[in-house]
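Every protein chain except one is present and positioned as in the full complex.
Showing chain A:
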Amino acid sequence: MFCEKAVELIRELHRMTDGQLPAFNEDGLRQVLQEMEALYEQNQADVNEAKAEGRAELIPSIKLRHCCLLRNQRCLTAYLYDRLLRMRALRWEYGSVLPANVRFHMCAEEVQWFSQYKKSLASFMRSLGGGEGLDLTQDMKPPKSLYIEVRCLKDHGEFEIDDGTVILLKKNSQHFLPRWKCEQLIRQGVLEHVVS
């Protein structure tokens, strides 16, 4: 049946409910585009024949193929757009450098879109407050306490806090650090908030 491949692409994304980005389905995309090309050519032929020979009974099939073409276009744009939204969410979650396993799942054009999105966002944030700039990806949660206890999950090297002291973030070490400095590292999985 027509449009099955397109719907399969949608289902593939629908299955991943936690915002994960599956590998780009290059094959699936190609198959849908091929089906669209075939449908279009059949329609061109039928339209010419209907006009030339006055065969009005071809019109329902022409309409059907046109509906399938529209449905394929709609499913493809939905698939592609939903992937963009997932990538956008990842920018806000992980920062401007995405984990390698995510990048492998992105096709070249998606990497391009992402790089452009990052640039737009960065220049927007820089321009806030008359050029002062404000990093909107920080302060995601309302501040509850000033300092928090954190455990280091992996070696991250030296880390400087506001009053100049340098902390060595070694795996399994625990520190009492200012909350606002730790936020991004917690989201990236380098530190873990210890709730005693």
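Following the convention adopted for this analysis, a residue touches a chain if its C-beta (ideal position, glycine included) is under 8 Å from a C-beta of that chain, and two chains touch if they have at least 3 such contacts; residues count from 1.
The criterion applied here is as follows: contacts and distances are computed from a predicted model.
> If you had to name the missing chain as UniProt does, which of "Electron transfer flavoprotein subunit beta", "Large ribosomal subunit protein mL46", "DNA replication complex GINS protein SLD5" or "Vacuolar protein sorting-associated protein 35" would it be?
"DNA replication complex GINS protein SLD5"
> Out of A:100, A:146, A:166 or A:195, which touches the unshown chain?
Considering all chains, including the one not shown, the answer is A:146.
> Quick one: say which of A:50, A:107, A:167 or A:186 touches the chain that got left out.
A:107
> Out of A:13, A:50 or A:84, which is the one that touches the chain we can't see?
Touches the omitted chain: A:84.
> Determine which one of A:48, A:96 or A:138 touches the chain that has been left out.
Answer from the full complex: A:138 touches the omitted chain.
> Since one chain isn't shown, list which residues of chain A touch it in the complete complex.
Touch set of chain A with respect to the missing chain: 29, 33, 36-37, 40, 69-70, 73, 76-77, 80-81, 84, 88, 107, 109-110, 112-113, 116-117, 120-121, 123-124, 127-130, 132, 134, 136, 138-143, 146, 163, 179-180.
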